[in-house]
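Handing you a structure now.
All protein chains but one are shown at their positions in the complex.
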Amino acid sequence: MDEKTLIAKRVALELRPGNLVNLGIGLPTLVANHLPAGVNVMFQSENGIVGMSPVPEAGAVSGDLSDAGGSPIGAVPGAAAFDSAISFGLIRGGHLDVTVLGGLQVDQDGQLANWMVPGKMVPGMGGAMDLVSGAKRVIVAMQHSAKGTPKIVKRCTLPLTSVRRVDLIVTELAVIEPTEAGLVLKEVAPGITPADVLAFTGAELIVPASVPTMAIAG
Amino acid sequence: MDEKTLIAKRVALELRPGNLVNLGIGLPTLVANHLPAGVNVMFQSENGIVGMSPVPEAGAVSGDLSDAGGSPIGAVPGAAAFDSAISFGLIRGGHLDVTVLGGLQVDQDGQLANWMVPGKMVPGMGGAMDLVSGAKRVIVAMQHSAKGTPKIVKRCTLPLTSVRRVDLIVTELAVIEPTEAGLVLKEVAPGITPADVLAFTGAELIVPASVPTMAIAG
Amino acid sequence: MSKVRTVEEAVARIPDGAILMIGGFMGVGTPPRLIDELLRQGKRGLTVIANDTARPGVGIGKLIDAKAVRKVIASHIGTNPETQRQMMAGEIEVELVPQGTLAERVRAGGFGLGGILTPTGIGTVVEEGKQKIEVDGTVFLVETALKADFALIAAKHADYLGNLDYALTARNFNPLMAMAAGTVIAEAEDIVPVGVIPPDAVVTPNVLVDCIVAKEVRHG
Partner (left out) sequence: MSKVRTVEEAVARIPDGAILMIGGFMGVGTPPRLIDELLRQGKRGLTVIANDTARPGVGIGKLIDAKAVRKVIASHIGTNPETQRQMMAGEIEVELVPQGTLAERVRAGGFGLGGILTPTGIGTVVEEGKQKIEVDGTVFLVETALKADFALIAAKHADYLGNLDYALTARNFNPLMAMAAGTVIAEAEDIVPVGVIPPDAVVTPNVLVDCIVAKEVRHG
């Protein structure tokens, strides 16, 4: 199993029946493929739909129905479409149960940076700032380090997405929970030790006496 | 012709083809009955429709379609229904061409009081404050005095509806335009002289050398 | 799990003293069975956020008649002499809010906004005790968000997931309130299978609705 699939499968276990969930572009999108059996969630696409689904079959697309990347999607029975203000009303008003987002850095306070690298990449924040500020639960799904450089750091050097503390970080090495006391190592990936995780982490981790091995969906 | 009909007929002449118009409850409602031929306007009811019309025939009512007083109405072809936020978005966002409202007092600065009499009558402002603050053109349609007491006064003693200067006052005696310089007597009713108007007015009026007689629709 | 509950079960969740948003405009778009059940269960001390209190014997007016209401936040009570009487007698607290401001305050509560900036009310008694702020040379009143414990919603159709649509002027405050309350209870004229309301016709998305009132069983 590749690293991204591992991350997606672990994140999928965080979703509860009936949740309204928004998946960011890239790695987080994979989570939809790994829902545990019997867990029905509603996926939102912030460009204006609750109830997005994969395109049901080849050719069954509509020019008027796409995800936030502009790619064609399908809709489940009972889907609802709306304008961008309502879409972000759902996000900002506390109606979104879970957002899963990629990350460039997360720091010891659980603050996320994921929208720009000054002087190099200025894509814009899109909906990320709203998602992190407004969702009931924010899960960061990312690789643990970038070309050997830790992405979990003492303090973000990149511009923050929000001052809100995210709720969970899932990487190919570990599950880490930002808390008021700091970053708590909750689980390690199969075959990984807490020492391995610490070696690739640029921030202090609170390591309990016993750290269970990551559960993985499906 | 009774006084209210006279007022309604004169106000009707202020409406232009294509205008979006909101008529207050009571006297202003009568304006709809006196539109000049060929002047098609859209009437808004602030409870959520553009394109309200009288009930087309006896019995042709719907429990889901009413005016702001809760009475059944009809809808013209091309009517549009919406929620209260959009309804007041139309009013407050400058999309409403004309509102016609009743008045308790209008003062020398053209400021209107029409929503409460402290200690006596506290109905609430309903949409009046929004209408006066937001409409492109505010026309006050009211009787010139109340039991002999002038309603056009130096300074409103009743709580203001808005600090915005209204655009026109139409009574059974006169048409008066509030301007930066003060209240200008624009027209007198048939058989009425400027001196008659002044006698029933509690504020200074600017009286031009020649004051034409009120035109009246239909 | 199905969101459908009997009207008794739905209303039983509402404790005395709860803050309720109730849809409707002069009774049109006010959920009739939920109102009647609030009365039957004898709720007391309610705070009601609504456009108006209709008339005695109509819609929210019934709650006023029964003295079930401690406080009203509304734009208009002029059509209900009983509300005015209770207010004058000090039996009920009334906060009057311009109608457009009321709509925006409810919306702000549901949309995660702290409030909105409006010119409505500037220079009037409405501005008393409120913050003002200048933007590009214009002074605006800061009107803050409203939220509620429960929203009582009248819809035209609900599907079994909770998607709602509305009819004509019965829409009014309902979709705004369905965003702004902790628990949303919807009473629809009809409940239809999932998929029957097209996605573009849904006004209140299913995820907002907690409870759909079961249809009355009728015979004959």
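We call the chains A, B and C, going by the order they appear; numbering starts again at 1 in every chain.
In this text, contacts are C-beta pairs under 8 Å (C-beta built on N, C-alpha and C of every residue); 3 or more make two chains touch, one makes a residue touch a chain.
Model, not experiment: these values are computed from the prediction.
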item	value
Listed residues C:66, C:142, C:194 or C:214, member touching the removed chain	C:142
Which residue of A:39, A:125 or A:205 touches the chain not shown here	A:125
Per the touch definition above, residue among A:81, A:170 or A:192 touching the missing chain	A:81
Residue touching the undisplayed chain, where the options are A:163, A:199 or A:215	A:163
Selected residue (touches chain absent from view) among A:5, A:66 or A:145	A:66
Residues of chain B (touch criterion as defined above) contacting the omitted chain	17-18, 20, 42, 49-51, 75, 77-82, 85-86, 88-95, 134
Sites on chain C contacted by the missing partner chain, in the whole complex	104, 108, 111-119, 131, 133, 135-136, 138, 140, 142, 144-145, 165-168, 171, 199-201
Where the missing chain touches chain A, by residue	45-49, 62-66, 68-70, 75, 81-85, 87-89, 91-92, 121-130, 133-134, 159-163
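Note that in this section only the chains that are shown with their structure count from here on.
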item	value
Longest centre-to-centre distance from chain C, chain (CA-based)	A
Centre-of-Cα separation between chain C and chain A, whole angstrom	35
Rounded Å distance, chain B centre to chain C centre (Cα mean)	29
Whole-Å gap separating chain A and chain B, where each centre is the average of the chain's CA atoms	55
Where chain B touches two or more other chains, by residue	none
Residues of chain C engaged with two or more neighbouring chains	107
